[in-house]
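Input: a single structure, listed below in structure tokens.
All protein chains but one are shown in place.
When the chains are written out, they are named A, B, C, D and E in that same order, and each has its own residue count from 1.
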Amino acid sequence: MINNANNAWVLLSAALILFMTVPALGLFYGGLVKRKNVLSVLMQSFASLIVVSLLWVIVGYSLAFSPTELIPGVIGDFRWFFLNGIAPNDPSPYTVSAPNAPVAHLSFVLFQCMFAVITPAVVSGAVAERMKFSSFLAFSVIWLFVVYIPLAHMAWSRNGLFAKMGLMDYAGGTVVEINSGFSALAAALLLGRRTKLKPVPPHNLTFTLTGAAMLWFGWFGFNAGSGLAADGLASSAVLMTNTAAAAAALVWAGLDWFLQKKPTILGAASGAVAGLVVITPAAGFVSLPGALLLGFAAGAVCYVFVVVIKNKLGYDDSLDAFGVHGIAGVLGTVGTGLFAAPFITRPFGMNNGNGFTGLFFGNPSALGVQVLATFTAMLWAFAGTFVIFLVLKKTMGLRVTPKEEAIGLDITQHNERAYTVIE
Amino acid sequence: MINNANNAWVLLSAALILFMTVPALGLFYGGLVKRKNVLSVLMQSFASLIVVSLLWVIVGYSLAFSPTELIPGVIGDFRWFFLNGIAPNDPSPYTVSAPNAPVAHLSFVLFQCMFAVITPAVVSGAVAERMKFSSFLAFSVIWLFVVYIPLAHMAWSRNGLFAKMGLMDYAGGTVVEINSGFSALAAALLLGRRTKLKPVPPHNLTFTLTGAAMLWFGWFGFNAGSGLAADGLASSAVLMTNTAAAAAALVWAGLDWFLQKKPTILGAASGAVAGLVVITPAAGFVSLPGALLLGFAAGAVCYVFVVVIKNKLGYDDSLDAFGVHGIAGVLGTVGTGLFAAPFITRPFGMNNGNGFTGLFFGNPSALGVQVLATFTAMLWAFAGTFVIFLVLKKTMGLRVTPKEEAIGLDITQHNERAYTVIE
Amino acid sequence: MINNANNAWVLLSAALILFMTVPALGLFYGGLVKRKNVLSVLMQSFASLIVVSLLWVIVGYSLAFSPTELIPGVIGDFRWFFLNGIAPNDPSPYTVSAPNAPVAHLSFVLFQCMFAVITPAVVSGAVAERMKFSSFLAFSVIWLFVVYIPLAHMAWSRNGLFAKMGLMDYAGGTVVEINSGFSALAAALLLGRRTKLKPVPPHNLTFTLTGAAMLWFGWFGFNAGSGLAADGLASSAVLMTNTAAAAAALVWAGLDWFLQKKPTILGAASGAVAGLVVITPAAGFVSLPGALLLGFAAGAVCYVFVVVIKNKLGYDDSLDAFGVHGIAGVLGTVGTGLFAAPFITRPFGMNNGNGFTGLFFGNPSALGVQVLATFTAMLWAFAGTFVIFLVLKKTMGLRVTPKEEAIGLDITQHNERAYTVIE
Amino acid sequence: MKLIVAIIQPFRLEEVKEALYAADVQLITVSEVLGHGRQGGVTEVYRGNKETGNLLRKIRLEIAVNDEYVDKTIRAIIDGAKTGELGDGKIFVYQLEDCIRIRTEERGPAAIG
Amino acid sequence: MKLIVAIIQPFRLEEVKEALYAADVQLITVSEVLGHGRQGGVTEVYRGNKETGNLLRKIRLEIAVNDEYVDKTIRAIIDGAKTGELGDGKIFVYQLEDCIRIRTEERGPAAIG
Partner (left out) sequence: MKLIVAIIQPFRLEEVKEALYAADVQLITVSEVLGHGRQGGVTEVYRGNKETGNLLRKIRLEIAVNDEYVDKTIRAIIDGAKTGELGDGKIFVYQLEDCIRIRTEERGPAAIG
């Protein structure tokens, strides 16, 4: 029997993740680019929502979550092709802390759909202001099947490789964050730098902060919905999410203040996102000290990557998808192996073989799985994206022409302009 | 006994519909108009929220949903005047799939209030940039009683004309969509075209896309809240809603790409809204193929109406309230008679006499009711609005003066401007 | 045992309050200031979210809600320092209408955290466009401990002074509204007027209305979440909230129309906020007539304060935090003592000693407690803030220099500008 | 060659453009400005505060023409912009020394049109 | 008749307007421009990137005056705008050939004020 309370919770969490993709991520990214490119950035998130939503219900969900498999441990099969045979009142075959109070199977389909939707949208941050829309579209379709679905299967499906090893990835440290971050890095490298690359002020920081705030809001559903139950574990996950976001934002803005003389709002927002990323794999496993430390670490390390290292190395990760999602994703996934606290999961009778216990609570073996999965995800995402981008480069091309880039992507890719000049 | 899970679900769904009215619809519409008219458009949605909220709790709800009636099948009576006698822990007399786990009566009052709020706000899309605010206000009050409430009663109240015939209108294909769409058509015709009508670029497409995304988000509550339970039927309704929106957006943007050379973001957004409209009456009745086909159809047909036919016929439905809501509303309501799948509703033991089964699943009679209700709603809305506008035209006048129109409605109707020019 | 339905409801309500702080309040306030100060205003809300979130889980919650106390009736102790000993499946020690179906203790921690977050953010409205960011930050930290936490303890903790007297403050008429409003007044007085104070048009009223609409949306969670259960009392609280907001908006816009010739959208939005404030203490206690009357009263009285009295007295409450939150907070808290209707609370078996019954329903004693708490809160907030501001003035200084004020706070306090001029 | 600069009411821009096109003047540059003139402009009200900022929105037109076009350009602007009310705006005429079409590098009167 | 164009710091606009009104110069046209001058303008920082875009926000004033007003207008602008720091701006003076008030079709010096 479906539990309506949990079901309502997961449906609304799914809605919140939708909200994170558009408008939240769109506004966060869109505010950072030049005025002439804002629509192209919004469109990448929106296109991801449209295309992935369709592919997911048709075949993606089945490949990602079917317990019967085409390649054992790596990818499912066509059992749920077109959601074949899933009745509305079927309970979800997947549960976390509430095996006896499952949500509807279709709720799980939807919830996972929204994860698949937002991940390529995050990648788009690395290709902003210079990639052809058609190529981005092709990328996101191929990437869904080649990179995302196998990784989701490995980490989260019943028979997934890492799932079976007891990987702790509460809400997508590997599947969403490391995945999007390292895909972003490969994309940025293959795409090359923007032609006239020089620091350009964000065209609308009000949009950026609005987007960041909406991300924070939506992330409650993203992280705590992942427990698939509105129980105390969800409460803990939300509270840890909020705490880590605040901790990382404090550190980033503090470093700005200390090193650049002024606390910036973009810094606070960037830090918050880094904190939200780092807590993603950990949300339902760590207790307060873990959340605080992960948040502080993410704020500091991502700051160094985005502000110092990126500018030294010179690759053009336009909106810091790698520097924030990739780096904090690694920190969080590994950190979960350190901070996972049995105090949190034990009351729910959960067990993954190693008791959801991290190194600092006496279980060094957990760390091994976390590190292994982290490296696999890094490699998988980077290599997969690298190859896809290489193929696209040779076939349809990746970049708009320099003249189109100078004119702006909104008008050259979409025949539209975001804003009028006089009324 | 009230079921708290379902109650939470419906309360939050109501909140989502509020969110759809303002800011979502306001931003969607507001971004499309000239800078000097954006506040006037936002104000129409906001005024609708304010005025209808008050009228609804005072008398509107009673007239719409009372089972005792002034005119049998068409309008209720004053039984619940001022919510008389409805205690906070009274269960809702209305349920859909969960008769034994009802929400609070007041939740139902609120949920329906939000439908009544958003419908005239949709109509405002047809009158943008030229209608007097006072006349719009008068219209929305009269229209609530003369057009909306009877239609809601017929379709949804226990003793409503169509309800008794077994009409399938899950979330307002007739009551909200056809109703607002055909009212919009009548309004546009009687109001006449904007004085200097020529294509003017939207003043802020970032707002428009933000609004569209928020509508998509809110529509989960709009459609799936209508089942009045957070059960598997709600899950199915949300998933079908998401699917149809994506399908229609894909088609519209695809047609743009094919016919106008570039995929536009406004096209994707418009398509998404068309898909959300078409699935509105069908959300809790159709399965995946139905949702996909309805979505594709809505994308294509609304595209033709908005891009080709409107410009040929030359009426000025400024923001395409008719072309999107009216047309997709008809498609969806009729389409529900085709695609309603017993696979979806049967597990819940629901029955409306014809088993919620459409033509393609072997029940031609259902289609008859759908078509009848569709035509009635079209006529009712068009005729009712036509008469109200005619009366207002003769009495208080409909339009601002041409000079006021040229200066802009924000300053002439509200003494305000949306944006400063220099800081 | 935790009730998942109620838990989901409270978690989502907490998310809604987060959403109210940023982006909602940020956009509402940010749209009203000059373009060169918008980020500084957003940053105040964002900083409040960051700093208070951290302080709350570390020590604030414990001080505010621990039943064991440092000063009896006024402040708790360190029992829950670092959330010490609160397991994820512990039920909340606090309940309202559903003692047998509690939410998780951590949900209560989170929910109350969001109240503590938004309150200083509201105060920031009084100091906009001239206060140093560092001083605001210092203020919000000190103020949390000195002013907010004791007031929250008195009104809401198990052993709080007013809680024990049977104070009816459903969602923060004293703790949040009077508190922020009178703190705002003290702040505005000590800070002094903006240097070139003259009416300057809001730089973006679209943002302001978007923010107001989001506040309305979020307030459903703010008010109805306060019952800590998704029962019929929550439904009633939401409906009364919606009604009061609409009533006050109608009155304010109507007075605008009557006295200033045009109904303004800023007026409607301001009125809505006044209505939301006034119903805050009353939401779960009053029935429809009470909600309507409180709404009407708030619209009218706040209008007079903001439009007439403020301009006469000449203090510079930049964004009317006092005129709206302070005044409507007083009205609402006292008004609850008049309109509290046993019809609403009785079905839930609630009792605070005086049956949650107001003067108009035959219980004059309730009014006494309300008035006493109102005065205490007014004084506490005003005096506390006055002293903090005085100390800050003597030590770190309160204001930016006149030149910085002329240049704008975004660039001088944060090294950033919100908008570019050309693309 | 002359440069004609006109400051007009924003809501007359369409009419002025039409009048100019009718007069065969097609090349113009337009921008949004704020102007303080004789027009009293108190129309905005925010929370009861009448906006006394006296800078009103105007449109600035910049039109370079050969000498024989000066009069008809001025005429067209007046025809399009005049309502007879305060705030209609002004036209300013300047000497233009040289003009270069970037595309062709033509100079002088030939480059103007 | 002369046209006086001044490029000033945005945050001195209020003072300049006051000085102009005091000098009985009331008719002005204002716009927002970006300027590259001697003022080094690195103040914005985004994710650690110092914004090296060297175009700073400025206000452009356009004031047409009769000859006897030229000096006091310039004086007023200087009085209002001068802080003594780099970036204070410049004033440019041009010959104005003709001026037409659209409302009345008056021409020449009479139309200026």
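As a working rule, a residue touches a chain if its C-beta (ideal position, glycine included) is under 8 Å from a C-beta of that chain, and two chains touch if they have at least 3 such contacts.
Note that the structure is a prediction, hence the values are computed from the model and not measured.
Student: For the chain that does not appear here, which of the shown chains does it touch in the whole complex?
Tutor: A, B, C, D, E
Student: Which parts of chain C face the unshown chain closely enough to count as touching?
Tutor: 421-423
Student: Residue-wise, where is chain D in contact with the chain that is not depicted?
Tutor: Looking at chain D, the ones touching the missing chain are residues 3, 17, 26-31, 62, 64, 94-103, 105, 111.
Student: Just checking the interface: what residues of chain B touch the absent partner chain?
Tutor: 198-202, 256, 260, 262, 264, 266-267, 270, 306-308, 311, 320
Everything below uses one rule, namely that only the chains that are shown with their structure count from here on.
Student: Hey, what chains does chain B share as contacts with chain D?
Tutor: Touching chain B as well as chain D, we find A, C, E.
Student: State the pair with the higher C-beta contact count; candidates are B-E and C-D.
Tutor: Counting C-beta pairs in contact for B-E and C-D gives the edge to C-D.
Student: Could you work out how far the Cα centre of chain D sits from that of chain E, in whole Å?
Tutor: 19
Student: What is the distance in Å between the mean C-alpha positions of chain A and chain C?
Tutor: Here chain A and chain C have centroids separated by 33 Å.
Student: With centres defined as the mean C-alpha position, give me the chain A-chain D separation in Å.
Tutor: 52
Student: Quick one: which residues in chain A touch 2 or more of the other chains?
Tutor: Counting only residues that touch two or more other chains, chain A contributes 3-5, 8, 12, 201-202, 204, 260, 262, 264, 266, 422-423.
Student: Considering chain D alone, which of its residues make contact with at least two other chains?
Tutor: Counting only residues that touch two or more other chains, chain D contributes 10, 31-32, 34, 44-46.
Student: Is the way these chains touch best called a line, a ring, a star, complete, or other?
Tutor: The chain contacts form a complete graph, every chain touching every other.
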